[in-house]
Structures are given as structure tokens and as C-alpha cells.
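Here the complex is missing a single protein chain, while all its other protein chains stay put.
Presenting chain A:
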Amino acid sequence: MAQVSSIAEEQASTPLSSSKSITLRISRYNPKHDDSSVFMEFTVPYQKWTTVLEAILDVKKHFDHSVAVRYSCRQATCGSCGMMINGKPKLACFTKISELNSDVITVEPMSNFPIIRDLAVKFERMFETHHKIKPYLIRDDTELESDAKEFLQSPKEVEQYIQFANCIKCGLCNSACPTMATDSSFVGPQALAQAYRYVADSRDKGKDSRLKMIDEPHGIWRCHFAGSCSQVCPKGVDPAMGIQLLRGYLLGFRS
């Protein structure tokens, strides 16, 4: 059963010239001793600019400090605060309450990631797959051994991969992906987009080894171009584009 609480208005961090408030439903679950999650409800005042993260922090500060949530930068840069907000994966620090057009906001831990507690999820598997695709430049010569101090690139060459270098490893794409929803071994859009980021980098020479790595049953072929990853990505990475371009190499459309 949901527990309902409201923050004493004079205590909220949101200036209370605001007459607007929402009901914030927070999923509470500790896998160590709970059988299932329960929702706790809080009435939280908000302004036009109040983010979902700020509302959660208000709850932590003024009502229940045990709510587990992970965050750091509060500006869509660290990738820590992904969660399901009204059923879709979003960054809590990058989602304003006013843009949700709802009097009730439900926050839950991101789908397709194991839960640590409440809203915090484990990223280990995503970091593992990210690491597996070798997210660094592969070359025989290195800057240290080479006479050249840097590897020059034209603006056009930079454009080939720069949007994919925007990835903040927030995991929203993996959470929205329909294949990730059922296949625990799928590489996932985050890692595949990063594979493309390095394959498309004119300085990199590791294309063949990366393509080999993703050309397996739970690799790139499990992507069916549903595009949900790109729709939720908060940094314009567009993983779906990267994955299709990457597949183009394997299908012989690109070289």
C-alpha cells in the first residue's frame, strides 16, 4: 500500500510563492529484504524550473532521507541519475516537472538494470560491455613512439564520430531497448554506439577486431532498429544511427 506524506511547505527548497504541487510517487525496494517494491507518495511544491531530481532531494531532505538515489553533476553530464519517470527512462536532473504535464509523477529504478536500492541501479554489466568493445584508439604506433605529437584530423573526419563521443554512459538507451528487455546477453545500444564511435574515427585502426567482437549471436544482429534508444538519449548520441552505420560495415555497404 502506498504511503502518503506531504512536505511542510515552509521546509521545501522550492520557493513557496509557488502554489503548484505534484504528487511524487517513489518506488521503494531493497532486494536484500523486500519481496517486492512499494510506492511512497509525497506532495511536493514545484516551480517552472524544478527538476524531478530536485523534487526527490526535497523529499530526502525534509521527509525521508533513506530514499536511495544516485546523482552527482545535476546538469546531464555525469550520467548518474537515470530512472523511469512516468514509465520512460530519463535523467532526473534533466527533466523538469513542468514539462511532464502531469499532477502525479512516478519514479522507479531504470528497467533492464539490477536494482541496488530504491532508484539506484547497478551499472556493472553496461560498463563491462562498454569495456569489451575497446573504447580507446587502437594503433600500432603510439603518440609516445611517434615523432608526430598529435594525430591530425579534418573537421569532416571529426564529424564522423563526434556525436557518438557525447555519450555519458547514463544507460537510458539500454533501458528503453526492446532487445535488452528480454536478452540478458545482448551487447546493448550503448556499447554498440561506442563501437561505431571508434570504428568511425580516422585515427583508429581497430575496426576489424571490434567488428569481430560484435558479429556474434548476441551482438549487433539482435538490434531490430526499433529506435527507442535514440528517442531517450539525452545527449543526441542517436545510438540507432550508429548501430545501423556499424552494421553497414558488416553487410558490405561501407568500408
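Here is the rule we use: a residue touches a chain if its C-beta (ideal position, glycine included) is under 8 Å from a C-beta of that chain, and two chains touch if they have at least 3 such contacts; residues count from 1.
Criterion: contacts and distances are computed from a predicted model.
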| item | value |
| --- | --- |
| UniProt protein name of the chain not shown, from "Cytochrome c oxidase subunit 1", "Succinate dehydrogenase", "Cupredoxin domain-containing protein" or "CbaC protein" | "Succinate dehydrogenase" |
| Chain A, residues in touch with the chain not shown (by the definition above) | 31, 87-88, 109, 111-115, 121, 159-164, 166, 176, 178-182, 184, 200, 224-228, 230-238, 240-242, 244-245, 247-248, 251, 253-254 |
